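With one protein chain withheld, the remaining protein chains of the complex are depicted in position.
When the chains are written out, they are named A, B and C in that same order, and each has its own residue count from 1.
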Amino acid sequence: MSARRLVSLVLAAASCAACSPIQSALDPQSPQAESLHELFWLFVVVCSVVWLAVMASLTLALLRNRSTASEATAAGSRTPALAVGAAVVATVLIVAGLTIASFLATRSLATDGGGLVIKLRGYQWWWEATYPAEGVVTANEIHLPVGRPVRMELSAADVIHSFWVPQLQGKLDLIPGRDNAVTITVTKEGVYRGQCAEFCGLQHAHMGLIVVAEPPAAFDAWARAQAAVAAAPTEPEAQAGAALFQAKACSSCHAIRGTAASAKVGPDLTHVASRRSIAADVLPATRGAFAAWIVDPQTIKPGANMPAIALEPAELRALSAYMTALK
Amino acid sequence: MKQRPALDVGGLPLHGLGSASPTWWGTLAFMLIEGTGFALVIAVYLYLMSLAPAWPPEAPPPDLAAGTMVTALLLASVVPNLLLSRWAAAGDLRKVRFGVVLMTILSSAPLIVRAFEFAALNVSWDTNAYGSVVWLLLGLHTTHLLTDLVDTVVLAVLMFTRHARTSRRFGDVQDNALYWNFVVVTWLPIYVCIYWLARV
Amino acid sequence: MNGTEGVRHPRGRDLPPEERERRLRRIWDPPRGILGALSVVDHKIIGRRYIATAFVFLALGGVLAALIRIQLATPEGRLLGPDVYNQVFTVHGANMMFLFAVPVMEAMGVYLVPLMIGTRNIAFPRLNAFSYWIYVAGGALLWIAFLLDFGPDVGWFGYVPLSGPQYGYGKRADIWAQMITFTELAALAVAVEIVVTVFKQRAPGMTLDRIPLFVWAMLVTSFLVIVAMPAIMIASSALILDRLVGTHFFNPAEGGDVLLFQHLFWFFGHPEVYIIFLPAVGMVSTMLSTFARRPVFGYLPLVMSLITIGVLSFGLWAHHMFTTGLPRVGESFFTASSMAIAVPAGVQIFCFIATLWLGRPVWRPPLLFVAAFVVTFTIGGLTGVMVASVPLDSQVHDTYFVVAHFHYVLVGGAVFPLMGAIYYWFPKMTGRMMSDRLGAWVAALVFVGFNLTFFPMHVLGLQGMPRRIYAYQPELPWGGLNLFVSLASIILFAGFLLFFVDVVRSAVRGAPAGDNPWNAPTLEWATTSPPPSYNFDGIPVVTSANPLWDDPETLPVATGLRVDRRELLVTSVQRAEPEARESSAGASIWPFLAAVATTVMLIGSIFSPWAVVWGSLPIAVALVGWFWPKGAPEDEA
Partner (left out) sequence: MEEQRLDRSGRVLAAALAGLALSACEREERVMRRDPPVVAALDEAALLPGGVGGAEPLAHVALGKPYETNAYEIAQGKRLYAAMNCAGCHGDGSGGVGPSLIDGWWAYGADLPSLYATIRDGRPRGMPPYRQKLPPDSIWQLAGYVQTLASYSAKTAAPGRDDAPQTRPAENRAPATQAPLEPPAR
């Protein structure tokens, strides 16, 4: 039993080492996740010791009087009563200890909000991020400055979602009619992945979120670029795409700041090509992926609210060129 | 296995009354279920109240007249109800017949006034959550009034048939009286919730 | 007037045994024919039907589990689309909780409690029949809806707003909510019967400290049902009202609250776990004592721990809501109470081990399942301590870690003991033994298969895999373990398959069992296997906690019950002193008709609120028919 447990843990460690740890609670990258991680291993060690002790006594008990005889043994002795009593006392102490450790960890998580505020709003099935002070609206990918506490203000537009980036912080729900907030301080540069953790309907499985932690200077540059309106495309094909975007159904749902398109139904696409992925981290933000997503979203994310738009091949090329140009 | 007679129960009565009757305990268990249900709906009421910025929201509090009258009628019915229970325990068929007929009338009266209570709530169930929860409270209690009335009517009819003269039937009358007391007692906190918590 | 004197009724003790048996059979045997089968009120027949039906639902739920494992074996699985997958996992969960786990535990109680306490039928036998039919109707509602692509797709927990009027399109969520009404109605009915049976129908002399532990467990469970189930009925009714007539219980824009639903759901949902687990503890205690060949160690601490768990279980509900942002004070309270429940659970495990330590274990299949239970459940209990901690839970909540945790608790803690219990009581129910050899194989396959399937899920959860996802992207590092889990589940399925094979084979060709094949100490073994329709010829008189070990040859009995009507003994609550000879209701078609009327009303109310009004009339008629005296000897006293 213990061997199997060990193997599994080794297996876990191995699988973490083998691939990039992009969404794992076992690879903490912020003080908050770090303290959760320490607490986790404390619990694992204590629980394993308890379990091994129980298993050892069970094995001994089973093997001690191994017999097929059918007579009942004489009434019990004092030893087991004492042992059971001691075990109960030990349980009480262990439980009390773990409870205290858990309270201490909770306290260590409580941090004051920093200067940066991000409003994260959950939609079926994507995330909208607003930086009120910086004037940035984006979707499915948020950038954070390293070392600065960030206050995430969580709200839901439709059903309950849950914000969870395991490497950075435990999860917290986005609940219609209620406001939640959580503070994160990322200490290491990197790209982290999160995912909606509360069942939210058809595409709950594909509601990813990318978190990019970068040095403050890079973050400021990013925020400035994101706050700007979209530059008019220069290539003729992309220009044709821009016209199509306004004429076709795209502009009924999406906004591109700096153009007439300002609908708030779907994600803001002003700088969509600057993101690492599209469709809530389902496809990379490449031209081919844009085309695939525009022409047949329901095969990629069945049930998503993006309808398929009938387009001529040339129109599709133009639109995807335009999307790719929205850096 | 071989059997060895160790006890003769032949002399015991064929039916126990009160706590010796399984039906009595069953009634108690159902009262526990329904009491929990009432308590939970009251908890829902208090929970929604604690969230609301104003209570009742956007509506005048319920008018007192009908609800208070129902309360008075219910409380008044307790006395004959207890008498009926005592007559049943004594096995006095004549008085029990009178009692069940009286209780049929006494338990339909609050039901009639209850109809006016819904109008006196000043809010519809689909106006807001406050309306929903007061309608639920009142509806749930009305269901109990109604079921107990049907039960009393059936029992009243039964007491005039050849099945009346058994201790089992007198037990039924006692259990029904017990249940009516329960219906009255559960009304009191609901009455306070609906009519008086909306005024504090 | 109460007929004690007056007419001389025939008494059992005055007759020769054969004649007594003939007369008892004539009044207690169930009626024949289709109508007779629908009128049965014998707790053994209803219990058997209940158990068999629950196992059918287990098998059906297992098929859904297999579909889930095939879908998740590879990244972006293409077997099921998101719509079907959501229905599959919802129906799997709802089916296992509401149609298998709770009913099967109550069914074991329905079958065993009257036998273990030495009475002839359960209290309110017609209510028992009604309960079974309502349960079948609820199960049929869920499964027919699912097969018609109509199945609920909102999770077994049905959180609003996803299940609410705006996002729960069509009638799928209503099916879920109404299925709950059906099963809870059935469960509440059984709980009332068991409470009253244990309180009032125990054999003379069975004082509180002589009640078998399984009966204690069922008693505590029944109280949990009585107090917990109204919460879910209110939650599901409020949901239906929101969806059907436009109330606003859960609409934040009109003063409602979405978390209110979660509070109500988990006020039921957490005790629910113990409703499933406590009977299993009772089964383990009973089997352990038989196969350790000594009375169970620590009777009093075990009873106290059952009661403590029952009470504490109501202080835990919010630990399912740690990620909703509850106030800190509340979280601390719920953390402390959730962890505290580890203490009584620990007491139970320690007493079990001490029993084995003092006894001479006999290696028959039930003991194998008990061992599997201790090993597996302890892991589930310890991961339970982990999820009770708010900070830890914020990482593992709604991930595969929790999926692993509750399968360890529910399968390890309840299904393993249940399978052992089937091996243990199968001889009593059918008169035939199940196979020791196959039993050992079943235990080994299920134990190994279960742990290989579910242990890696802890790791998957920590690696960030959320629950209830129909697919995952190949870039995420979960492919290997998921494939491993899916392959390992084949072993688990093989174990269950072999179990069903053994049940069917033994029912047809098993070796005859005899009255007491395990040399067990409790009263159900004092009668024949299977027991006659009247359970006991003479009502046993109890003088100790393990009556059959005191004297395995002769049974002290109470005599003097009539043989011309269904009669049983009512005793006092505390000391079980005889109080009355009570009649027990005979077979009747009315409970079935009442169940049909109720079914029509409840299903109709999914579509129109007026169904409640018009549907109540036939129910009232059926209930009057049910309770109206027919002049049978049982009706008069």
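Brief remarks on what is shown
Here is the rule we go by: a contact is a pair of C-beta atoms (placed from the backbone, for glycine too) under 8 Å apart; a residue touches a chain by one contact, two chains touch by 3 or more.
The shown structure was predicted, so the numbers you read here are calculated from the model rather than taken from an experiment.
In the complete assembly, the contact with the undisplayed chain comes from C:243, out of C:243, C:270, C:566 or C:581. For the options C:16, C:170 or C:631, the residue in contact with the chain missing from this view is C:170.
By the touch rule set out above, subunit C reaches the unshown chain at residues 81, 83, 144-145, 148-150, 161, 164-172, 243-246, 248, 250-254. On the side of subunit A, touch with the chain left out of the figure occurs at residues 176, 202, 247-249, 251-253, 263, 265, 296, 298-299, 302-303, 305, 307-310.
The definition used in the following text is that only the chains that are shown with their structure count from here on.
Viewed as a network of touching protein chains, the structure reduces to a simple linear path. Nearest to the common centre of all protein CA atoms is the CA centroid of chain C. Mean C-alpha positions place subunit A and subunit C at a centre distance of 37 Å. In whole angstrom, the spacing between the mean C-alpha positions of subunit A and subunit B is 52. The multi-chain contact residues of subunit C, meaning those touching 2 or more other chains, are 257. Residues 1-4, 11, 13, 123-124, 188, 191-192, 195-196, 199-201, 204, 226-227, 229-231, 233-234, 238, 241-242, 245-249, 251, 254-257, 260, 263-264, 267, 515, 526-527, 537-539, 541, 553-561, 569-570, 572-573, 578-583, 620, 624, 627-629, 631, 635-637 of subunit C are the ones touching subunit B in the complex. Partner subunit C is touched in their complex by these residues of subunit B: 1-16, 19-22, 25-26, 29-30, 32-34, 36-37, 40-41, 44, 47-48, 51-52, 57, 91, 125-133, 135-136, 150, 154, 158, 163, 165-168. By the touch criterion stated above, subunit A contacts subunit C in their complex at residues 1, 4-5, 8-9, 11-12, 15-16, 18-26, 33, 35-36, 39-40, 43-44, 47, 50-51, 54-55, 57-58, 60-62, 64-73, 75-77, 80-81, 83-84, 87-88, 91-92, 95, 98-99, 101-103, 105-106, 109, 124, 158-160, 162, 164, 166, 169-173, 175-178, 180, 193, 195-206, 208, 281-282, 302-303.
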